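We show some of the complex, not the whole, and keep each chain where it was.
For clarity, chains are labelled A and B in written order, and residue numbers in each chain start from 1.
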Amino acid sequence: MIERFQCKTTGAGLFEITDRVQDVVCESGICTGLCTILIQHTSASLTIQENADPSAKHDLQAWLDQLVKPNDPLYTHTSEGPDDMPAHIKAALTSTTLSIPFQQSRLCLGIWQGIYVWEHRYNGGNRKIVVHLGR
Amino acid sequence: MIERFQCKTTGAGLFEITDRVQDVVCESGICTGLCTILIQHTSASLTIQENADPSAKHDLQAWLDQLVKPNDPLYTHTSEGPDDMPAHIKAALTSTTLSIPFQQSRLCLGIWQGIYVWEHRYNGGNRKIVVHLGR
């Protein structure tokens, strides 16, 4: 079973989608299975990260910005703006797909885990997510 | 089908769980399918890496420690200790979920591949693993 939804991002950073993915699982009526998420973009990605303290998300972003800088002289792919090539690199270093088991229609995440869209472009956008549920 | 086990880690580094995952597949009686593993933590992660020469695991750890340093002045998430924020970053750069096909109840890994819990905290802990088997 496949469902789709969009996540509106407003700039670089982590946008939680745990509840939206959990809703897809609940509405499917499937009790036990595997939920796979794909983000249909190469300048935004997915991650499972700490959902408790916002400072962790802030530092993840700050650290990645320090590692992958805009305007690196080695970039040749510059026609789509200074944030585009860094966005592709950041996406390559994180995840485009995630698979999460579920039981009793609840995602088997740890207590402090949340599912996030990680936006890497400065302005964000409507990011398309595909969800597959299997048994 | 979902099974769970814990992996006790004794400090930062790679802890092999290939045999334990293979055991879950064997005991299921399923011949052909997909085995998905999730680690329910954001300061430890999963990786498939070289299982032959221990020096490769040593160097992976040393290199990642050099890339993601403790006490970086950009960290604001410091209340859980100097190794906590680096652990979240290291988890984001590696994997929280892995999916491995199996055939004749054997994981389809390459000859030199092993599945590892990658502990990123100094003291380690009991790390919870969820395994889903589908067809």
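We take it that a contact is a pair of C-beta atoms (placed from the backbone, for glycine too) under 8 Å apart; a residue touches a chain by one contact, two chains touch by 3 or more.
Here the structure is a predicted model, which means the values were calculated and not measured.
Visitor: Shown here are 2 copies; how many are in the complete complex?
Guide: Full complex, one repeated sequence, 3 copies overall.
Just so we're on the same page, only the chains that are shown with their structure count from here on.
Visitor: Write the angle of the rotation needed to overlay subunit A on subunit B, where the fit uses Cα atoms and the result is rounded to the nearest 5°.
Guide: Copies differ by a rotation of 120 degrees.
Visitor: Averaged over CA atoms, how far is the centre of subunit A from the centre of subunit B? Could you give it in whole Å?
Guide: Result: the chain centres lie 20 Å from each other.
Visitor: Residue numbers of subunit A touching subunit B in their complex, please.
Guide: It comes out as residues 32-34, 47-50, 53, 55-56, 58-60, 62-64, 66-67, 93-95, 98-101, 103, 108-113, 134-135.
Visitor: If we count contacts the way the header does, which residues on subunit B are in touch with subunit A in the complex?
Guide: That would be residues 1-2, 34, 36, 38-42, 67-68, 72, 74-77, 79, 85, 88-89, 91-93, 95-97, 99, 128, 130-132, 134-135 of subunit B.
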